[in-house]
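Yeah, one chain of the complex is gone here, protein chain that is, but the others are all in their spots.
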Amino acid sequence: MKGLDPFVLRDLLKAYLMEDLGHGDITSCHLPGRERTATAVIKAKDEGILAGLPVAAETFSLLDPRTNTERLAQEGAAIEKGTELARVTGPAFALLRAERTALNLLQRLSGIATTARKMVDLIASTGTRLVDTRKTTPGLRLLEKYAVTTGGAGNHRMGLYDCAMIKDNHIKVAGSIKDAVSAVKKAIPFTARIEVEVKDLAELKEALDAGAHLVLLDNMDLPTLRQAVDQAKGRALTEASGNITPENILAVAQTGVDYISSGAIIHHAVWLDMNMKIL
Amino acid sequence: MKGLDPFVLRDLLKAYLMEDLGHGDITSCHLPGRERTATAVIKAKDEGILAGLPVAAETFSLLDPRTNTERLAQEGAAIEKGTELARVTGPAFALLRAERTALNLLQRLSGIATTARKMVDLIASTGTRLVDTRKTTPGLRLLEKYAVTTGGAGNHRMGLYDCAMIKDNHIKVAGSIKDAVSAVKKAIPFTARIEVEVKDLAELKEALDAGAHLVLLDNMDLPTLRQAVDQAKGRALTEASGNITPENILAVAQTGVDYISSGAIIHHAVWLDMNMKIL
Amino acid sequence: MKGLDPFVLRDLLKAYLMEDLGHGDITSCHLPGRERTATAVIKAKDEGILAGLPVAAETFSLLDPRTNTERLAQEGAAIEKGTELARVTGPAFALLRAERTALNLLQRLSGIATTARKMVDLIASTGTRLVDTRKTTPGLRLLEKYAVTTGGAGNHRMGLYDCAMIKDNHIKVAGSIKDAVSAVKKAIPFTARIEVEVKDLAELKEALDAGAHLVLLDNMDLPTLRQAVDQAKGRALTEASGNITPENILAVAQTGVDYISSGAIIHHAVWLDMNMKIL
Amino acid sequence: MKGLDPFVLRDLLKAYLMEDLGHGDITSCHLPGRERTATAVIKAKDEGILAGLPVAAETFSLLDPRTNTERLAQEGAAIEKGTELARVTGPAFALLRAERTALNLLQRLSGIATTARKMVDLIASTGTRLVDTRKTTPGLRLLEKYAVTTGGAGNHRMGLYDCAMIKDNHIKVAGSIKDAVSAVKKAIPFTARIEVEVKDLAELKEALDAGAHLVLLDNMDLPTLRQAVDQAKGRALTEASGNITPENILAVAQTGVDYISSGAIIHHAVWLDMNMKIL
Amino acid sequence: MKGLDPFVLRDLLKAYLMEDLGHGDITSCHLPGRERTATAVIKAKDEGILAGLPVAAETFSLLDPRTNTERLAQEGAAIEKGTELARVTGPAFALLRAERTALNLLQRLSGIATTARKMVDLIASTGTRLVDTRKTTPGLRLLEKYAVTTGGAGNHRMGLYDCAMIKDNHIKVAGSIKDAVSAVKKAIPFTARIEVEVKDLAELKEALDAGAHLVLLDNMDLPTLRQAVDQAKGRALTEASGNITPENILAVAQTGVDYISSGAIIHHAVWLDMNMKIL
Partner (left out) sequence: MKGLDPFVLRDLLKAYLMEDLGHGDITSCHLPGRERTATAVIKAKDEGILAGLPVAAETFSLLDPRTNTERLAQEGAAIEKGTELARVTGPAFALLRAERTALNLLQRLSGIATTARKMVDLIASTGTRLVDTRKTTPGLRLLEKYAVTTGGAGNHRMGLYDCAMIKDNHIKVAGSIKDAVSAVKKAIPFTARIEVEVKDLAELKEALDAGAHLVLLDNMDLPTLRQAVDQAKGRALTEASGNITPENILAVAQTGVDYISSGAIIHHAVWLDMNMKIL
């Protein structure tokens, strides 16, 4: 499971399974034949990028270690309507109880990877990298960010704890970019970077002078963005954000900005259709 | 907070906050001015149906009981671009740390309510009720289902534990609808209902004879659906599902089916744009 | 383990084991010979109905997966004083630490199944079904309700979440049965039922007219109960409760009521005596 | 709350409440009038010894800190049918959701206190003290043992962690009382005692010689018990156990044994009847 | 794992691993070759007493059950600089992620055992036993106390729950030793002991008369301590504490006191140097 820590993942999966199981599956727990070994096929009913198959496999095996998932498609691969993605074998009782949670994960993550891939392809001719944001579904961030990378984009920080970021609201509270950067920079682990969100070239200068490692160029028009990128070159990495659309993303990338961040990769992704059938 | 149990909600919100906070917010914890009392305004940047404002308020107050959220719009109301939704007052430190989690919830839930309202409006002329499914984001089901009701639609079962449901995979395992229904029905709490998914009129007959309380009429064409609804009348409540689209939903409803279920209310909803600015 | 979800069960069992273990078993952790493989026999010292043997087996195997429990009696069977119920083999260290928790469960659950069976037998000549209530030992509800079904009775709702119930206190708060039923019924999942507790025929009429699916006929004398059952026939399922005793239960059942609920199945059950001896 | 640590108690109460609430109370969350302040009276419908009133009060206030419980009877007092035990005031929504959990605790604990008091009274003329065992309902031990003391009896060890105890199964594993006591005694905290279960005078001698602090005289006839008590005097505290009944308990106590332990105080206690009515 | 309950241990180890892993190890999760089987050697870089090797082994196997730890040195043995302590084989991915947590435990526990052994050796000629206190690192007490016994010293109580202890602050609150002892003694499990901290002979007399089982003779000079030991002989076990140093510990022991307690065994212990190298 490249890129995901299985020890950490299991805790998340357990919570997701318990959300669906509650005090127990009142259908499957009484079903005739439930102890039988069965095999189920998971198929795509739509085309897109596959993400989450190892996660789905882990969901089944966490619920019951006797299940085995044979993966028939590669994580990150383009899949077509009708593609067989996996065959899961195990006690019918286990397949029935984990089905919905596994599919919900697989469909949501594949939906995100599909959206990511589409946006990444639009700027493939440039050196700019597309990244996500912290606008993720509460409770699912780790996996949503995993899906973003599976789709070919990159990750911004994982949370409030692994990179400092001075945004407009922080500046209002602190009084100035300089004071905010100065106080935060000397207090955080030296291994961590500090990013500052700036809305114009004056703020950019203040941020660079204060020693920001990364600058988020927020909602700038293309000429300003180009100037900002030039100004920051060699002093800080640059990130453009704000109203990135399929229509304007290439032009933004062509300014030479290092990163373009987009919440929409995640929050505008819809599910890829899939189903699971017991043979 | 109509329809949500605040005692239960707090556990969910705590997990969502911790996902973002990790070992702590390394920006806000060192920011000059962080102990100051500040007021922030949450505004819509898009139009739609508002859902989740009491949830966002609870998020702030869970993080810090000294925060106070003044709600400026009604849960379930239609909001327009620019509408002020709430003013949150409290220690800057608290506002900054809960902001993203509160907004992520508010935007996701409002997005779902907006989708739900649109679909509900399409069948307003009929007696049929639109309901959701268990196709929800893992970890967020309770709130996503709450948003569905806020948008005017209804809920299907909450999980595997509060209604028995014999679907195609269960039938394959059990061997027959009759055996499955019979075994499950006598074992579950008498207060719980049992639903059977059927794909044709023969299966419908078997389900009704077996004593199903609810029948899910899966992917039937309109004439078959009409017949099925007639056949079930007075014996079981009927639910239509499968490929429900804005284009066909009214025709489906006009068959007289009691419920139409749609996963898309949730899994095809995208976020409503909002932001929060400290004054 | 028919009727119990093993994934859910393990969380409960872990909490029960930890309650007894605290920071660790200070006797067994230092005992000479503790790593030896041993076999223990669990025997009944009293007669009754066996319930909880799969639960006890799971308790041992959760504590140490190397234990193996050979079951010598059927769940739900009538057992006699001296019956060998199971042989548990595994590291002595594991048998000694899980013994008390496993036996406490087995004795409590068998006690409940025994009480349930006795009451069920009293009304075997009728079509009425005996069910439990939410008067259960805090922390043990899932297993106590499992024991009730093992003894041959049925379950009422599992908690506040899987069936709506308007009782006397709710009516006082809401002002009227009609308002309460109307508000609750349209808000809950359509898959859930709503039950109303009524104390006389006037309230029964109001509940039926409001659309209650189930009516709890509380503490009615036999003639009134008979009338109520007639009145509700075909409109709602009927449940009688209040002061059900071995003496009056048959007469109550003979009114034709669908269900008789009794908290005493659980709260007046005492333990069945058993012990475990290492060979 | 004499004898119970409120910080520890809250964790237990939270788990008990969540067991009943599940994903939320689907009746009360939609009930008209639920935000109103209401007062409810808790009354005894049976006579016995009251235990658990502070626990019930804490249950209400944990669910909603705005509730207030006025206690009208003393913990440990003899109550009669009809006695008003408490008045709880707070949001109706909170009273309705905590009612069952609070009453279940109160009724179970009062039932145990009542049984304890009856048995204690039988040996009041002697210097022997009645104590409980580890035969408690899984998940409720702390409160059940609290109820035992409220009824006037004493506690045996709380779990496997706070007193070492060499029982018959331990002796079989270790090979001899001497080896078991010797290994365990030198390894446990010096503040902890070690008890040995013996079935005859030979084993008693071995236990005393090995340095047991406490000896459990298991199932001895009265003459043997008397000899055992004499033999142990000044060397170890004595505890009699096994088939203690109301009929024989006084005779056992009159042997001069220090403690009589009885699992039946807890596992044969049934609930005291009570109810709660909103005014 | 003599003296540690593995079921209880795993919960602690999981929390320790999660502290280091956070949302996952961002280095190892992406490392080429991470799925390869590797073997690592753990070596001492310092001399001292080994403690925690079974704990380290359990840490690796909890993270990934496919790891296997071959122990090359005995728990409690004196080790020298360069001693190979263990070889751990398993997926490289697992070794890399558990390494730091396992070593941190091993180094901390060995450091404590080393300190304990040194102090124990100083009083080996006497019958006095050295014990620890509750001055332990928050979150690590169980393992720190385990290390103390591995080093040859003994444990005082494990927490506030397994032995009653009336210290100076308790006496101030209760008003007198007598009142405090009397109230506490009759309320706690009869299996538990009660210790009283006394600062002079008058308090000692009061404690003994009140029935203390253990007396902590706090900070007495040697002549007073000797008198106190004499006075308590046959009535209570004696414990000396306060400013115990390597210089004075033998003299204190030679007073005949039963126990000497020292927080410094734990809070003045420093780590034993070790490392782990993948071959």
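When the chains are written out, they are named A, B, C, D and E in that same order, and each has its own residue count from 1.
FYI, a contact is a pair of C-beta atoms (placed from the backbone, for glycine too) under 8 Å apart; a residue touches a chain by one contact, two chains touch by 3 or more.
Remember, predicted model here, so these are calculated numbers, not experimental data.
Student: Name every displayed chain that the left-out chain is in contact with.
Tutor: A, B, C, D, E
Student: Looking at E:I166, E:L204 or E:V257, which makes contact with the chain not pictured?
Tutor: E:I166
Student: Looking beyond the chains shown, say which of E:L9, E:A116 or E:I188 touches the absent one.
Tutor: In the complete complex, the chain left out is touched by residue E:I188.
Student: Which residue from B:L17, B:A57 or B:A253 sits in contact with the chain not drawn here?
Tutor: B:L17
Student: Would you write out the residues of chain A that touch the absent chain, in ascending order?
Tutor: 3, 129, 131, 149, 154-158, 161-163, 186-193, 195, 214, 237, 258-259
Student: For chain E, which residues reach the chain that was dropped from this view?
Tutor: 12, 15-16, 19-34, 36, 38, 40, 92, 95-97, 99-101, 103-105, 107-108, 111, 134-142, 158-166, 168-170, 172-175, 179-180, 183-184, 187-189, 192, 263, 267-271, 276-279
Student: Identify the residues of chain C touching the omitted chain, counting contacts across the whole complex.
Tutor: 22-23
By definition in this document, only the chains that are shown with their structure count from here on.
Student: Can you list every chain that touches chain B and also touches chain C?
Tutor: A, D, E
Student: Give the chain pair, either A-C or A-D, that is connected by more C-beta contacts.
Tutor: Most contacts of the two pairs: A-C.
Student: Can you tell me which chain lies farthest from chain D, using the average of the Cα atoms as each chain's centre?
Tutor: Max centre-to-centre separation from chain D belongs to A.
Student: Counting residue numbers used by both copies over all numbers at the interface, does the chain D-chain E contact come out same (over half shared) or different (under half)?
Tutor: Chain D vs chain E: same; shared/all numbers exceeds half.
Student: Can you give the whole-Å distance between the Cα centres of chain A and chain E?
Tutor: 44
Student: Any idea how many Å lie between the Cα centroids of chain A and chain B?
Tutor: 22
Student: At least two other chains touched by the same residue of chain E: list those residues.
Tutor: As it turns out, chain E has residues touching two or more other chains at 3, 22-23, 158, 161.
Student: Indicate which of the five shapes (line, ring, star, complete, other) describes how the chains touch one another.
Tutor: Topology of touching chains reads as complete, every chain touching all others.
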